[in-house]
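Okay, here's the structure, questions in a sec.
A single protein chain has been omitted; all remaining protein chains appear in their positions.
Each chain carries a letter (A, B and C) given by its place in the written order, and its residues are counted from 1.
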């Protein structure tokens, strides 16, 4: 029992100290009916580190990894190169095994890092402030809708058809219980998002407009008009960014008038990890800050006047407000926020812009290679690192066939919208600075073969 | 240039401060003939982390690793399971990027660790003291011979035929220059080492007897008689341990009268690493301590009387004694010593004994499986985790053929003693706690096929 | 040396990441290219490593010492877990890959799910919730979905006074009215009061067991029976499951839904505030309402049941809670921990956690008031501030502990005890470490009883003295701003 420091001698001596003759005496409050006298049946006994490692390595080997071959998946999770120093730092015990910084005198490391993270996120998003992170992009998105409801005291939210369908799905689930009304739609395979239709739906009961940027098909829509239209009706514009690297190349939602910007931060520092843990980003304007969910690190001074940081505005939170809290959330995604922040610090503005430029350039090359294949049609006029193509037939089986060849070709819209026949031929393809010309050639070649 | 913090602006400002107009002004002392005006030809320019990682990963993928399949190599380097926490700790920047602890006030971490390491090694070896580590086992072995020469003022050393041939080779190289006389031999494929022959060679000029335990063929010889015989002639007995795990199962050389015990510590904490870096272990009796090579951590007190540790007896070392130093060595193998010490601390006596018992048990099973194959003959009567078998023909091609099947079967004596035809059929096979029954079955099956 | 902010030491044109060089041609960004500066300073790698290494050293952590935070369960995080979570086969796969290409990952989720179901004696488990509070929400939503499925629109959830704040917050978020259940003077929920309150308007009773006073709810089975009889469901806050794992199965006590904080019971790292992971186990009655997606084992391998296939297999699911499949990285760590301990080791975990807590209770109850300290406690020991000198408080004791080299205990929680101090050592503390901690607490408490005013200034030896939280909240500074020229010139 390599993790249990008590020896049998310790146990005996300690039982004596507490006045118990056996350990069972300490479990007397458990009703007889629930007492287990031996170990739970059908479960294995303890195992050596060697055995556990071997077992898990075998499971791991049964997965085709993004590094094993050409890789073009996106749709809310992106593969970028994470410098080795990021993982080195987050493994320091002082970060990895620290608690939530409720005792600021001995948690300045975490607190200062969060303060830096908040500033980075706010600047990237073009918002005045940002919080210390959320679970992930999809939950951050829903929390933004709820927040807009609190701010506007309205319960009707309009979700753009370009919003990630999983995000829509999460919002739908929650709205069922909160009684919010959601207006949703399915995207059309057109070159530009349908901004005008969205604007038409805004009415006096609308709390917010939720728009993904770039959207699920990779399209980049100007949000300025949306912001104006929303504000004209005293509704908020919520922008959702699933690929923060894009903001190294295109305007920030804040610049275009978004009131709340949320996003998924996984692209930087965190890695794919089969979907989690990820890190939700959340920024908004200063005047909305007291309605913001989640933890916040703030600057202050200590008893000697030295600058320091604390968790602040916690009167919004559940441990103080209980049922009146802004959210039931009690955790941020601290270690992922740290990874995000370190990666961003390493990149700096120059590095982020270069990374974005390369990702975009590789996506352009990929698009060119694919549209050279007869029957393959590019949907987007504009895109960042991700675009949609229309195949001559259903995309799902094509993706599976390519996976069998070791090529992870993209995300079929059939996977994301199983009920929508009109989208079945759509394939969303993403590239990054890690994409190579060989990857692109292999993808184009493979696709050609499968379609033939 | 991700590792270079100076910006071009910094460089200009700093050049101004030092009164130089260009960087070339600071290299004026270089004679014209040696000044390079551009970059060195035929060398690539800087590369991204991504590119370097990709290149080195490709090289790495061209090697068959010990974890890829059944593995039975030993002969001075052993594969044992190293707990994940060992590597975690040695990667802490405070250990990884610290300097030699010449400033003890800010190096107590390294110094206390070395003091603990020395104690662990001394106890394992059964010696009174030990040093803070050497480069590796082979150099530690030669340093022991030199030390014995200093102690006895004699220049004739007898090296047992069971000593690792690379260790003999290193000693031969050095002796050529120092003028020491070495008596060496080649082992015979017999069940026991030839202790009597060794004893006969001791004379009044002999500085030391050097005996490996267990020896290169895996045989375990009692050293008590050797110690008595050496001491009778006022010579020292030097024991060499290439597999420290063995001392969890068999008597320590110190118990049997060895004056100096040296060894290779790679088995614990360090890993295979294609031969290095490894960690040389060096223990001896208290009375010889001032003749001992290498660094030593010692206990003392600070100005407030608190217990602390310093590097000590440095008057033996080159930075003080210059040409009169006990050795020219200026480095230990600090980080490997740390890994060894952490692994040993995790094991403790109980764990080490269990690890040794399992390694021995798997070796016994392997021996049984191999000797079931017609024509394969076990040389040893006794062994720890390593034994020698005689194959019906040359072992080298057999090892190569098995490697092509993904089985790393052992070390052929033909590889170690290319000139000795009598040993060509010998194969040294090692097992450990990591060896599985499937590995053994695969080896036996593979060997049967290759021999058929 | 004080550590500056990256905004003070970095600059926008410095980078610690090299990229392939060469021109980047073509742009299909449309007319939305970013032109204005973003304001993201970069540091080279040496500066970055040093900045964060120095920052880290201002933190306390489990790797440095005991973390006696009652109800937070700070235990050792095994390094094997970190190693296996980084295997490319788990860390480098995309959530939307074809399921054939991720059979190992789905297998791992299925294997962990199987452990959780068996350890709790329940019927099924939802793996996707991202943290404990998210798991609570998942449980309450399943209860609501089950009630709605039978057309039963109940509006009230009963929550004990001693509950974690997340309980009422969750129930309110899910649209319920929250009513408090009073505690008995023994520190447990009052069975009779629950029985009295139960009725057709009560949807659920949320119980924490072991509760936040560190006590096992003796009447749990009776409560469950009463709740079920009234047509409601029992939600159990499983934050303290670590105290009973392997010894008690919540399923045997009639629980309908319970979340499990993987970091509390199964050692995933706390990471300075997350990421967490909060799988929820369900009784048979709630199983049909569990959320999507989930992993199902069929003859031809593991399948992922998502929206598309839900109709067929899981028509009553209340829906999706997160974009993908949950906290895979935490699953890997938790399974590694669970396999390492096995059924026998996990039982020992509970026993040692409880033994350590009782050892602390009995080693301190002569100097500190233990309001519910007659019988044994479970995994944590609860004390009040009775006997502390006028003018000094629990807070002062806590801050003084920092100077003794320890993290403070949980303070002022649960709310049912005045000046509460809740101490949870966990099973991964040695007896020697406990003794050292007990000694430190005794010494501080004795000073507090003697009225040592110096305690009010503690900590003295931490990276910072007490911080002004009021100022932080009154005029929040949440991001760094370039100092104004005037201020800079001061």
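Following the convention adopted for this analysis, contacts are C-beta pairs under 8 Å (C-beta built on N, C-alpha and C of every residue); 3 or more make two chains touch, one makes a residue touch a chain.
On a predicted model such as this, the values are computed, not experimentally measured, just so you know.
A.B. asks: Touched by the hidden chain, which of the shown chains?
C.D. replies: Hidden chain, whole complex, touched shown chains: A, B, C.
A.B. asks: So one chain is hidden, and I want to know which residue out of B:110, B:195, B:212 or B:388 touches that hidden chain in the complete assembly.
C.D. replies: Result: among the candidates, B:110 touches the missing chain.
A.B. asks: Touching residues of subunit C against the unshown chain: what are they?
C.D. replies: Interface with the chain not displayed, on the subunit C side: 1, 9, 18, 44-47, 49-50, 53-54, 57, 62-65, 75-76, 78-79, 340, 405, 428-430, 432-433, 436.
A.B. asks: Take the complete complex as the reference. Which residues in subunit A touch the chain that isn't displayed?
C.D. replies: 1-5, 7, 46-51, 83-85, 87-88, 93
The criterion applied here is as follows: only the chains that are shown with their structure count from here on.
A.B. asks: Can you compute the centre-to-centre distance for subunit A and subunit C, using the mean CA position of each chain? Integer Å is fine.
C.D. replies: The separation of the two C-alpha centroids amounts to 19 Å.
A.B. asks: CA centre of subunit A versus CA centre of subunit B: separation in Å?
C.D. replies: 47
A.B. asks: Find every residue in subunit B that makes contact with two or more other chains and list them.
C.D. replies: Counting only residues that touch two or more other chains, subunit B contributes 2, 49-50, 83-84, 88, 93.
A.B. asks: Using the touch rule from the top of the page, what residues of subunit C touch 2 or more other chains?
C.D. replies: In subunit C, residues 11, 13-17, 19-20, 43, 45, 49, 53, 78, 80, 82-83 touch at least two other chains, as defined above.
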